[in-house]
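For this depiction, one protein chain was excluded, whereas all remaining protein chains were kept in their positions.
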Amino acid sequence: MFKTKFLRPPGAVKESEFVKKCIRCGKCQQICPYNSIVLTSWENPFYFGLPYIIARKKPCYLCMKCPPVCPSGALDRTLVDKNKVKMGIARINRDTCWAYQGSFCRACFMNCPIFDKALKMTDELLPVVIEKYCVGCGICENVCPVEPSAIIVEPLKD
Amino acid sequence: MKCDRREFLKWSAALTAASVVGFELSLPENLQAVDVDKWIKSVCRYCGAGCGLYIGVKGGKVVAVKGDDKNWNRGYICVKGSYLPKILDAPDRLKYPMVREGGKWKRITWEEAMNLMVSKFAEAIKKYGPHSVGFYGSGQSYSEESYLANKLFKGALGTNNIDGNPRLCMASAAVGYVTSFGKDEPMGSYDDIYYADCFFIIGSNMSEAHPVIFRLIMEQKRKRKVKIIVADPRKTLTVRNADLHLDFIPGMDLYILNAMAHVIVKEKLYNKDFIDKHVVFKKLGPDNKPQKVNFEEYVKFLEEYTPELAEQKSGCPKEKIIQAARWFATSKATMSFWCMGLNQRTKGVWVNNLVNNLHLLTGQICRPGATPFSLTGQPNACGGIRDVGLLSHLLPYGRLVANDQHRAEMEEFWGLPKGRIHPKPGLTAVELFRKFAEGEIKCLWVVCTNPGQSLPNLEKYRKGMAREDTFLVVSEAYHPSRTSELADLVLPAALWCEKEGTYGQSERRYQYLPQVIKPLGEAKSDFEVILTFARKLLTALGRADEAKRLFPYKTTEDVWNEMRACSRNTVYNFWGMTRARLIKEHGMLWPVPTEDYPAPGTLRRYTAKYGDPLVKKYDPKAEDISFYGNPADGNRAVIWLRPAVGPAEPADKDYPFILTTGRLIEHWHTGTMTMKVPELMRAAPRAFVEINPKDAQKLGIKTGDMVRITSRRGSIVLPAKVVDIPRPGVVFVPFHYPDKLINILVTDAFDPMSKQPEFKISAVRIEKA
Partner (left out) sequence: MKDFFKGKFTLTRRLFQIGTFLFFLAVYYTSHKQSFLLGTFYSFKLGPIHIVDPFIYLTYLGRNLLKADLFVWTVTGFLIPLLIAFLFGRVFCSWICPYNFLYEILDFLKTHLFRKKPLIYFEASPKSKKVWLALALALGIFIPPFPYYILMPGLLSVLLHQLVLHLYSFILFSLLLILMVLFVDLFFKKRIWCKFICPTGLILGMARWKGGLRIIKRKDLTCKECALCSFECPLGLTPHLGNHLEDCYNCGRCVDICKGLRKKENPLDFKFL
């Protein structure tokens, strides 16, 4: 009934700990220059006020401004390198992705901030997620022209 | 959540690149399953690749498209093509003619619009003569429309002030082919992709601009391990899939190409036999006239262009140049592709010649897989503009304005009085708009194109278009566009499958586009509008008899038949492409001399062995290869000695960066169509400037920062995208976005031979805004 998988801001500790550690003060949401971070309300009243990201609406652009303002250690204050972020992992739906359907599209590849590392185009011009480098920022999910998105960021499990 | 095996496969993250190697593509099942009344064969509206499509119609509306699996694209289409149905009923489609009255747009009827237009044109012609009116056509109009406009302006009115936007995109390639081989248009076809062993791609980002062709190449790479060489100052997706990347300072590729020839000659990799039989050498003499030279002189000329010099000038490592030259010369068959990177240059013709030189030197030509292939940007730049001759110096099918015999031929064919066609070539695109800005051209008709966004050094020409004392008519499907907002009269145009006609794409492939649905609102096809206008204008000028005699057509097929007849005695001969055949076949490649000539026509020209029917006719003595377009040199092709020259505006101390503009896959040209598709806007919503991380670090710029780009002509503020694509010292901006007119910054210096402006290279400086 309630949404249980949330894409947390960059630098978030693992979900079970995040729920305990976040004091929901909203500073990460305030500093976010893109207004990517939203607060939970109806989606899951148990997580009331917890910050998360709806990648399809506004992904995380990895400006890395939010981790340093976290007072409680819910976001790792020391994190500055966007390559080390791990919010989730993108997954491609081969049944709807234009590239896998014989069309040609590379929106996710071109917009990936970990360019040519987290997403690769194979020789067949198919996008492929490299789990090791994918930070889960959700930009790919945001730009995918397919409705609903053919590439979705799966938030990290514990 | 349950995750069964199928679900798992579908969502499998494809964790390593290796896991998808060998993935066989399927055609979109979900599209095949769309519920439609019928599928109608047609062609994609966008780029010059010319992918075959099926249009799915349901209840008088276009609901889906799918790739035509029997056409050359084998069912593949790109993402913007997939969303084609959405452009047809965009909210800003123009539904009725509108006139600007006191700064406000007022709806009028077609009758009023045509009368207004005719009176303005007639008045200008009577007062100032025929050269006071002009026509600016488009490589997106159907061939029949362009042919009619050409006949009206060059024939009936006797002015050559008629040019098309291919002047901005294809002119250099056309002149390049003409100077090298005698006649325009490539000799090869997409079919050569299946035979080539080495691809030499220069000045083209095929992965974005011609994605379906690139897909076919990548398929060959997987299946046959072909070699791909890409020369590009940007590390585009094309480059990332290549085997060898020649990375150079923009504008210095002439050094690289000459150095490749140097290596080929020095290592004796050239084809002596071929050169002896089919090639002459020429250079521009001191009086700027071509002058024949011999092979030894060519070798001497090349001595200067060592790979070391090329490395020093272009920044491309010499090992790479040598490697590229070896691969080019020694592969079983080498196919070159190029596009705007070579054409939109002040030395566009020269650099085109240099690529053709490499093919002639090594004999990598006129065999399956070996061909120099120029990609076009617009769907009908070849068939509708270059072939039909809608450029100010051309007449239909390879004839030239400046040639007395050609003029006489056309006058006779069109039934005009002798001397009607003016012997002097008219104004070319940039000049046309300059004269319009200066007020020398009183009335200008812009059809199916958006010069208010696509001209270089835009501010200057936009001011001219906005002048009150001149009359600008724009036929446009969308309003306001950056051109129609400056117009005095806008005419609603039928779009794509709302009208019928013919497209001719890169590879000489002519394809028929049927009318599938009714035009929106009061929109009319440009064919109908031009025809009505021609008749009315000639009547208004007191030449009612000519109106009847020259424009007797009822349908587009009548015009098509006249065009077939017109091509019959030229090397373009497509007499055999009757409308009925075009409707049936999935595109045909001229020459098709007879009606029983088998489809798809001629895949390779200038070679009797591989099926050019015209070799026998024009050069009966030839065994196999004959460049019969160039009888003046004994049916031989020309290797030009072109010295290497840099761009018109290289980077300097004040403007240390080079701005290059280009395309994204999601959008097409000025975005009037693609920007109406929300899905595509999601993928590429706004303009940006790509900056190399090294430059960005020096300037303290991060992704997302606003950056001011300033050139000698203007400045613009764009969000930065710091990404390892452009080489250091180069910035890239897509030119699609109407709210960020990057062309304001671009230089309008043009090639003296092709009159094509140098869009690709402008010096700029960048700073944090």
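Letters A and B mark the chains in the order given here, with residues in each chain numbered from 1 onward.
FYI, a contact is a pair of C-beta atoms (placed from the backbone, for glycine too) under 8 Å apart; a residue touches a chain by one contact, two chains touch by 3 or more.
This one's a predicted model, so the numbers in the text were calculated from it and none came from an experiment.
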**Study point:** Neighbouring shown chains of the undisplayed chain, as defined at the top
**Key:** A
Practice item. Can you work out which residue in A:R56, A:R77 or A:K117 touches the chain that's missing from view? Key: A:R77
Revision key, fill the gap. Among the options A:K5, A:K65, A:K82 or A:K117, the absent chain makes contact with A:K65
**Study point:** subunit A residues touching the omitted chain (full complex)
**Key:** 17, 19-21, 23-27, 29-33, 35, 38-43, 45-49, 65, 68-69, 71-73, 77
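To be clear about the criterion, only the chains that are shown with their structure count from here on.
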Review point. Using the average of all C-alpha atoms in each chain as its centre, how far is it in Å between subunit A and subunit B?
Key: 40
**Study point:** Residue ranges of subunit B touching subunit A (in the complex, touch as defined)
**Key:** 9-17, 19-21, 23, 25-31, 67, 75-79, 81-83, 207-208, 211-212, 214-215, 218-219, 221-222, 237, 240-241, 664-666, 679-680, 682-684, 702-704, 723-725
Point to revise | Touch list for subunit A against partner subunit B, complex | key: 33, 61, 63, 89-96, 98, 100-107, 109-111, 113, 115-116, 120-126, 128-131, 142-147
